[in-house]
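Reading through the structure tokens given below for one structure.
What follows is part of the complex, with its chains left where they were.
We call the chains A and B, going by the order they appear; numbering starts again at 1 in every chain.
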Amino acid sequence: MDNFYGPGRNHLFVPGPVNIPEHVIRAMNRNNEDYRSPAIPALTKTLLEDIKQIFKTTTGTPFLIPTTGTGAWESALTNTLSPGDQIVSFLIGQFSLLWIDQQRRLNFNVDVIESEWGQGANLEVLASKLAADTVHTVKAICIVHNETATGVTNNLAAVRKILDHYRHPALILVDGVSSIYVALTGSQKALSLPTGIGIAYKLETYWPYTPSIHLLYGLRASLDLIFEEGLDNVIARHSRLAKATRLAVEAWGLKNCAQKEEWYSNSVTAVLVPPNLDSSEIVSRAWKRYNLSLGLGLNKVAGKKILFMFEESLILFALQNMGLLIGDGMDVENPILFTVFGCGGN
Amino acid sequence: MDNFYGPGRNHLFVPGPVNIPEHVIRAMNRNNEDYRSPAIPALTKTLLEDIKQIFKTTTGTPFLIPTTGTGAWESALTNTLSPGDQIVSFLIGQFSLLWIDQQRRLNFNVDVIESEWGQGANLEVLASKLAADTVHTVKAICIVHNETATGVTNNLAAVRKILDHYRHPALILVDGVSSIYVALTGSQKALSLPTGIGIAYKLETYWPYTPSIHLLYGLRASLDLIFEEGLDNVIARHSRLAKATRLAVEAWGLKNCAQKEEWYSNSVTAVLVPPNLDSSEIVSRAWKRYNLSLGLGLNKVAGKKILFMFEESLILFALQNMGLLIGDGMDVENPILFTVFGCGGN
């Protein structure tokens, strides 16, 4: 299969799968093991504990789910809501569009707030909707934290503030696939999840199904790398690299797809290709001549000829193909439910 | 984490994850790649074509799903049936029990035919039920091909014959997780799966979500190994090894859990532990003294003190953690739907 590639190493710079650190590749280079032995529960315990630090929570309950981001979307929706429930969803790019499509297929009653692609979520419209919803018909707000298709990041804290302002109990469900970030919401709903909690409880020692031993060891290695560097240092590094990328884009005389600084993403930079160039031709040449994988604009921004640049992601490899949900119960001071899911790719 | 194990290699002989051939481990030892590049669709195409040979079908449509066997169970049920549909399910061991639990949670109307653990599916009861169901209320027959918990294999061809005899249109859904075998059923239902077919169609070139590059390359390596040895030779080898295992069990003065030769499994041999021994103590000592992982009896047969022996499985590693469904459309001579799912572990 390798002969689909030219000689030498392939250079991966797409807004999709990230480059895997050699340390992580090595950790997954192994035979199978018995997941019912004493070793795997002990390993799992460290993972479930340590992953909380990535989400900066001490009380949240993380779930590791053997699926992709798309599967985690579904799992989050079906385990916290009921068919027919009304939800508000922001449409700001290709991935929020796909999620909304899934929400409709799962028979939720979706109220869409759309922005021009390249802009962030329109929070003013959300505020007016919540102000009007005094009977609390809206059960959840669905928002993509970092829209990969446009390199736009939404302000989750502002969403939380709006909900608090109107004392609205709706959940916030956040797609953190290309950001790993946290979403906050006040809700008793989280307390009514016997199945989920049951699973979480079992997870503390044993898996209720066959986990991927390899991804568990890979996740362990990823966490070790992050802790060794320091989570804040990792975030600062991505911030620095992302700024450097945006400055380079400007220096080349090109334009960022994200229209305002408040929406700049630190994990994906989408660049507008000049009108006289064909972005698919650029991607094709990069592949053939330089063994270099670049991302193309999708859907609406494909018409605007967008070429993607991608910084090394905060979302390290091992999380990919393993869905991740994290939920937090009631807390007097700051009632929140962390519902972050995703990872590394939809 | 490695220090949970004693020194030296761990010896894996459980009725769960199988030992991964070094060839397959090597194939998965790599960085990420762009799944939208020309290389991955080309690789995927060879996989979807070659995997049909494993299922000995030329017209079936295989689906590769990023999930475990448990997820594939759900996917098969929700994509071929509707909530409330009546289904007949055989209960012959722990895994059929778990599947029936899932069927009930998904709101199907489940009619259970139970056998003593250690025996196969009671097909006479099925025949009388189908004979009585002249209005075709039963939409599907759910059967575990190889019950891992007891080392019992069911006769799928006999199930097919009963349906044909009564010209009954119910689907046969088969859990082939520990056997990879084929299930046959006549049904127009398969033709009414626009989403599924749409996905299958797209799969011929591109993935609609982020696949695990590593599992794809691992699957490629697995298929190469099987084709190199010859599928029939692989099956013959497992048959030979399984027979040798059963003869060894007898020579040791022990008894097989599977009660009749017609139910003997060629991929799992479950052994009854003598009444004076504690099977969990055997497993514990094997772990501590010999770095050897053995399987314990589950649920009902735990009471009967069953110790598992496990031959190297026909189901090679790469299929694990990647659900697999294969469906065949209408065929005048032999109307069948292959609905095999599973792989390597639930």
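The rule is short, and it goes like this: a residue touches a chain if its C-beta (ideal position, glycine included) is under 8 Å from a C-beta of that chain, and two chains touch if they have at least 3 such contacts.
Note that the coordinates shown come from a computational prediction; the quantities given were computed from them, not determined experimentally.
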item	value
Number of identical chains in the entire complex, 2 depicted	4
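Throughout what follows, only the chains that are shown with their structure count from here on.
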item	value
When chain A is superposed on chain B by its C-alpha atoms, the rotation angle in degrees, nearest 5	180
Chain centre separation in whole Å, for chain B relative to chain A (CA means)	32
Touch list for chain A against partner chain B, complex	1, 4-5, 10, 12, 14, 16-20, 25, 28-39, 42-43, 46, 66-71, 208-215, 217, 220, 287, 293, 295-296, 317, 320-321, 344-346
